[in-house]
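Below you'll find the structure I mean.
A protein chain is absent from this complex, but the other protein chains hold their places.
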Amino acid sequence: MAGLGTHKTVETAPGQMTYLQAIQSGLREEMERDESVIVLGEDVGAKGGVFKVTEGLQKLYGETRVIDTPLAESSIVGVAIGAALNGLRPVAEIQFADFIHPAFNQIVSEAAKMRYRSNGDFNVPMVVRAPFGGGVHGALYHSQSVEAFFAHVPGLKVVVPATPYDAKGLLISAIRDPDPVLFFEHKKAYRLIKGDVPQGENYAVPIGRARIAREGRHMSVFAYGLMLHYCVTAADQMAAEDGYSVEVIDLRTLKPLDRDTILASARKTGKVLVVYEANRTGAVGAEVAAMVAEEAFEDLDGPVMRLGGPDVPAMPFSPPMEDFFLPGPARILAAMRQLAAY
Amino acid sequence: MAGLGTHKTVETAPGQMTYLQAIQSGLREEMERDESVIVLGEDVGAKGGVFKVTEGLQKLYGETRVIDTPLAESSIVGVAIGAALNGLRPVAEIQFADFIHPAFNQIVSEAAKMRYRSNGDFNVPMVVRAPFGGGVHGALYHSQSVEAFFAHVPGLKVVVPATPYDAKGLLISAIRDPDPVLFFEHKKAYRLIKGDVPQGENYAVPIGRARIAREGRHMSVFAYGLMLHYCVTAADQMAAEDGYSVEVIDLRTLKPLDRDTILASARKTGKVLVVYEANRTGAVGAEVAAMVAEEAFEDLDGPVMRLGGPDVPAMPFSPPMEDFFLPGPARILAAMRQLAAY
Amino acid sequence: MAKAGLRVAGTEPGPRPEDKVLVEMYSAMLLARMVDERCWLLNRGGQAPFVISCQGQEGAQVGSVFAMDRERDWFVPYYRDLAVVLALGMTPEDIFRSTMGRTGDPNSGGRQMPSHFGSRKLRIVSQGSSVATQCLHAAGTALASKSRGEPVDTICYVGEGGTSQGDFHEALNFASVHRLPLVMVVENNSYAISVPQDLQMAVRDVAIRAEGYGIPGVVVDGQDVLAVYRATKEAADRARRGDGPTLLEAKTHRFTSHSSDDDQRAYRPEGEIEREAHEDALPRFRDELLDAGVLDADTAERIKAKILAEINTATEAAESAPYPKPEEALLNIYGDDPPSPDDLRGDPRGLPSPGDS
Partner (left out) sequence: MAKAGLRVAGTEPGPRPEDKVLVEMYSAMLLARMVDERCWLLNRGGQAPFVISCQGQEGAQVGSVFAMDRERDWFVPYYRDLAVVLALGMTPEDIFRSTMGRTGDPNSGGRQMPSHFGSRKLRIVSQGSSVATQCLHAAGTALASKSRGEPVDTICYVGEGGTSQGDFHEALNFASVHRLPLVMVVENNSYAISVPQDLQMAVRDVAIRAEGYGIPGVVVDGQDVLAVYRATKEAADRARRGDGPTLLEAKTHRFTSHSSDDDQRAYRPEGEIEREAHEDALPRFRDELLDAGVLDADTAERIKAKILAEINTATEAAESAPYPKPEEALLNIYGDDPPSPDDLRGDPRGLPSPGDS
């Protein structure tokens, strides 16, 4: 998979980091700051992870804190849960989000319900990191967007950063969070997306707050991950070519959703488009649309539109079919224009 | 759990069956008709299942066709997939829907994607049956509604019958279906719900079609499973007390949703309420609401309302908390009145 | 370092608790039996919708838990382990409150079904219902103890049916690769609800799987309390020394149906229940102590009377305890700024709460 797992050195301007570097620095700083933070997963040690996110950590913190696990996701998460119950703050890596499913029972039945079922006696301060998303020729099992499965589960938090700044700040918040957080990193963003990150500064971005990525007046577009960038591109073009002002909201946290920010923007513009890469039906975008249709109905002056990945099992390998699956700026622009014309 | 797993003999009028009896008769008839149909799961043989759904089948069809499996859901589904690839039509039982998660990877990564990934060369004619839903003092792990996880997955079909007639007819369709079907049976309905089922007649109810359970003019209410019955009760009361005409639609199939029936009813009444027992956020009800808000927007004259289970990890054991969780007729009626008053 | 492979334990001599402790162990077993019997009464009386029993397995449970450091070690029991949690300090009243879903249930505040044990104070990891998931949590608590260099073990309990789950395998594999201080106890009562052992596995002794993980496997007569004590002590000491996990299989019996929802007469072979009833660890241990002069008939009687009185008081206290309030269902979902009821209700505009279904 071109760029998938291969380590290219990337140029970044001073003060800038790639999305990948930002995650690395957040992880390193938290391990430095708090020795109860450990990292475990497949190939995270000697190899530094297939995407090199954990590169160098084992040298720095040893094999007790950076553990190459056996090839078994249920054990990665299940052991992390037990370790979290006994004083550690595990950051578990699932090599690809597509392979989180063997751990589904441990995440959904155990981690998510531990605090509730023990009436607050136990909690699970654990982060599960996983690269998700397509556009890297990863085919059916290295391209999936699985966030909707977890955003339905009370007791979990689900975070998807789009920018390097948020990637670092949200990871730091996730590690300090007293409850299980699923942290999905867009694998195409790792080296593609660069941005300002205050050097040598340890900062936290709060979980549960969306961000206005681009102010606008006539339409609200909600997105996250790689799609957020495509939406901004399309919005700029819409402004330039149609003189139409689109507000783009980076959801950042999918569980819990930032209801106030979402509804405020929807009420302000009256037109809503939700863009995502996951299979269209039953995704998080459906919840955003339903929330708007229920609570901002009075202010809507157009149908609540969704542009998602098609309802096919997953993103195919062959380039034409992969492109067919993945929404891109032109297609997003077309959707914006269609809604604007309403 | 009162009634959970305990076998009460139930009175039914001639021509009537309980929901449970209807499932039993559909299963038996298909096993009789097609010897490639097998049943496998925990306690399905000698004991006849904890709810007695498979009672007597092992005596009739032997241990080769009715298999008591080891206690491992991933193997129940994974073995069923392999058997389906090699000419059998397995009906796998998951003892409680809450325990389907260890098999999540086999269902979502394997069964759902087999036809697609092999470009149509292989398919998986398998049914996974599981009792779901609350109200039987089953507490956190014997009350869950998990349908949303699977309704998001292309390649799967998800069926939830509400009536004995549909339970039998839809199970027969599911067993004959060339693709994997998740068949969720409401455990509180097993002995509570009775209805007409043509004696000794083998009939199929098509997957993918909703049913108008109660005609109405002023509001559309979408539901499935046990909630369907509560909605009809509330709708009757609404008619009697408020002279207000509510249409109640039994969705019956959650994947694929019956878009035509849903949109037709929404356009007709202009007011939509979706009622379900699953955790409110990110459930199938969100998809129904989003679909309506996107495709029937012009005809709406009120917000698209949802009444779901609260976003707490699962249904508690203690009766007051269990009642708090489960929507009931009075609460549904209140929601209808609130929407009607809009 | 420990030798991998299967051994049958119990016959050889070994450490034996002092007399005082032996009597404590007997009392713990009797207490568990009598509390369990009371739960069935509550069930028949309609005050408890569900009961799942420890009866028949008290010997394996008490013998193993007394071999651990009850002040420091971590305990990961499953729903059968009433005798384990009582031996660790849960009270009959705790159990009855939980059985009737009343306030003050220390396990779950009335949220979980009975016998889903948990207590941070007692280092008993909270259990859900999903069989065998706890095996991985136990590897995790052991990993944390080891990473801090503490001389603390974790002991985990699972049924022989639970050994079929992938999580059981993954737990033993992870624990053995990292030589974790873990004692994995399989309470083999030869049934998983109705499924007999020969449909659960193709081996007679599941402990033989230890060899596949390069760790010691031990089979012990679970009805022989002291044999279980010795075998567990040996495994616990080995773990504390840093020599890694042990798979310990205790052969035991399930005297009751799987639960109050099951009727085992439907699937148990003719005469088996009666045969097994003769292998009850409770009278067997009592007679051992009487023969050894560690216990005399009067003391035995006094112990029983004292327990009965305690159980009666506890039952009344629990019966008169209130149910949790409906809205308590909204608490303890997240730790930080708990979401307001309004966020959590099925409907955000504050419909009347249910209670009518």
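Note that the chains take the letters A, B and C in the order they are written out, and that residue 1 is the start of every chain.
Operating definition for what follows: a contact is a pair of C-beta atoms (placed from the backbone, for glycine too) under 8 Å apart; a residue touches a chain by one contact, two chains touch by 3 or more.
Nothing here was measured: the structure is a model prediction, and the numbers come from that model.
Asks: Kindly name the visible chains that come into contact with the excluded chain.
Replies: A, B, C
Asks: Of the residues listed, B:39, B:84, B:130 or B:314, which one is in contact with the missing chain?
Replies: B:84
Asks: If the hidden chain were put back, which of B:113, B:137, B:152 or B:306 would touch it?
Replies: Looking across B:113, B:137, B:152 or B:306, the contact with the absent chain belongs to B:113.
Asks: Identify the residue among A:28, A:137, A:214 or A:267 that touches the chain left out of the display.
Replies: A:137
Asks: For the chain left off this view, which of B:30, B:43, B:93 or B:177 is in contact with it?
Replies: B:177
Asks: Determine and list the chain B residues touching the chain excluded from the picture.
Replies: For chain B, the residues touching the absent chain are 38, 64-65, 67, 69-70, 72, 74-75, 77-88, 102, 105-106, 109-110, 113-123, 154-155, 157, 177-179, 256, 259, 294-295.
Asks: Would you write out the residues of chain A that touch the absent chain, in ascending order?
Replies: Residues of chain A in contact with the hidden chain: 1-2, 4-6, 42-43, 45-47, 50, 68-72, 74-75, 98-99, 101-102, 135, 137-142, 230, 280, 305-313, 316-321, 323-331, 334-335, 338.
Asks: Mind pulling the chain C residues that touch the left-out chain?
Replies: 4, 164-170, 173, 176-177, 179, 198-203, 206, 208-209, 211-215, 244
One rule holds in what follows: only the chains that are shown with their structure count from here on.
Asks: Let me spell it out: compute each chain's centre from its C-alpha atoms, then which one is farthest from chain A's centre?
Replies: Comparing chain centres, C lies farthest from chain A.
Asks: Could you please state the distance in Å, as a whole number, between where the Cα atoms of chain B are centred and where those of chain C are centred?
Replies: One centre to the other, that is 35 Å.
Asks: Taking the mean of the CA coordinates per chain, how far is chain A from chain B in Å?
Replies: Here chain A and chain B have centroids separated by 31 Å.
Asks: Identify all positions of chain C at which a residue touches two or more other chains, and write them in rising order.
Replies: 108, 111-112, 116, 128, 130, 166-167, 333, 339, 343
Asks: Mark out which residues of chain B touch at least two other chains, giving numbers and ranges.
Replies: 98, 101-102, 140-141, 305-306, 311-313
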